[in-house]
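Yeah, one chain of the complex is gone here, protein chain that is, but the others are all in their spots.
Note that the chains are named A and B in the order they appear, and that numbering of residues resets to 1 at the start of each chain.
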Amino acid sequence: MMENLPGNFPFVAAVLLMGVALYILIFRRNLIKIVMGIAILSSSVNLFLVTLGYRAGGVAPIYTEAPEGPMVLPVVQALTLTNIVIAVATSALILSLVIRIYRHTGTLDSEKSRRMKG
Amino acid sequence: MSKIVRTVANQLILFVLILGLYVIMHGHVTPGGGFQGGAIIASGTIMLIVAFGSGEIKKWLRERHLSVVESSGALLFSLLAFAGIGTVFFFNFLIGSRVFGGTPPTGPNPGDVWTGGVIPLMNLAVGLKVMAGLSGVVLALALFSSGEETDE
Partner (left out) sequence: MATLIEHSSILIIAIPLLAAFLTPLIGMASKKARNVLVMASLAFVALLVFALARDVILNGIHVYTLGAASPGLTTPGGGVAPVRIILEVDAISIFMGITVALVSLVAAIYSLSAMKGETGQNRFYTLLLLMVGGIFGMVFTGDLFNLFVFLEITSISGAALIAFRTRSADSQEGGFKYIVVSAVASLMVLFAIGLLYAQYNSLNIGALAAAMQYTMLDKIALVILISAFAMKLGGVPMHMWLSDTYSVAPVSITVLLITASQASMYALTRTCFTLYGVTLDSAAVGWIIIAIGILSMFIGVTMAVRQTDITRLIAYNCVCESGFMLVGLGVGLAVLANPEALAAYGITAISGAIFHMINHALFEGLLFLAAGAIFYRIGTRDLNQMGGLGHTMKFTAILFLLGALASSGIPPFNGFASKILIYQSVYQFNPILTIIGILVSIITLAVFMKAFFAAFTGASLPQYKGTKEAPKTMIAAMTILAVIIIFFGLFPGLILDGIVRPAADALVDQSPYINAIMGAIP
């Protein structure tokens, strides 16, 4: 891996983002920060998927007015688009739940707003 | 918001709608498609909500109408998928016919919109659903945060 670190850097960046997101999800208590953690996790997986498809010197995988040269893989781009759509739906749902929890309990701190323990 | 913002938003919403519909309808030859175009139009709705306030927009975009458009977009998609069930579900039965039925040439080409079979129609269905759905979501969140007690 070290011999091609400039070429492999997007993978390293994706894993670092995943680490940041997991740190936020485990150690942060503010509900909005948890939502941001899920968004960052989703972005890291998207970055990982798009980087998987890259071929050196490749162009976008669209035949309309395409320049010469090899094309990058299109399947992973479809996977990434689907994941973005799913992330939009998840974010909408989770933000509306956060608003409801705030209305009911008056706080956004997950330690103070939780009512079910044990 | 001030008069300048409201006037500019009034003018720009037309261009946003045109761009969104362009991206939806050309999804099979250029980057884009149903979700992307629908999201562009929903961002136009967000611009209007920010400029005019959600109370104003609520009088124009009623939740019942958005629900009807959303459901009919999803129904159109399902019915187009069911229509090919004579062969197989999701079969592209419009290739070779007179509606979107051309055959695209292989390799790099200057892109012909009148190809693709059932795909542009499915793009349109998904675009309708996403446009109505995301606008409804954004409008509901804006109304809810500004304090209107809608219990749904």
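Just a few scattered comments:
Here, a residue touches a chain if its C-beta (ideal position, glycine included) is under 8 Å from a C-beta of that chain, and two chains touch if they have at least 3 such contacts.
Owing to the predicted nature of the structure, the values given are computational and were not obtained by experimental measurement.
Here one chain is not drawn; of B:V5, B:I18, B:L75 or B:V99, the residue touching it is B:L75. Within the whole complex, the absent chain has one touching residue among B:N92, B:T115 or B:S145, and that is B:N92.
Along chain B, the points of touch with the absent chain fall at residues 64, 67-68, 70-72, 74-75, 78, 81-82, 84-85, 87-92, 151-152. Seen across the whole complex, the unshown chain contacts chain A at 18, 25, 31, 34, 38, 41-42, 45, 48-49, 52, 75-76, 79, 82-83, 86, 89-90, 93-94, 97-98, 100-101, 104-105, 113-116, 118.
Just so it is clear, only the chains that are shown with their structure count from here on.
Those residues of chain A that touch chain B in the complex are listed here as 60, 62-67, 81, 85, 88, 92, 95-96, 99.
In the complex of the two chains, the chain B residues touching chain A come out as 29-31, 35, 39, 104, 107-111, 134, 137, 140-141, 144-145.
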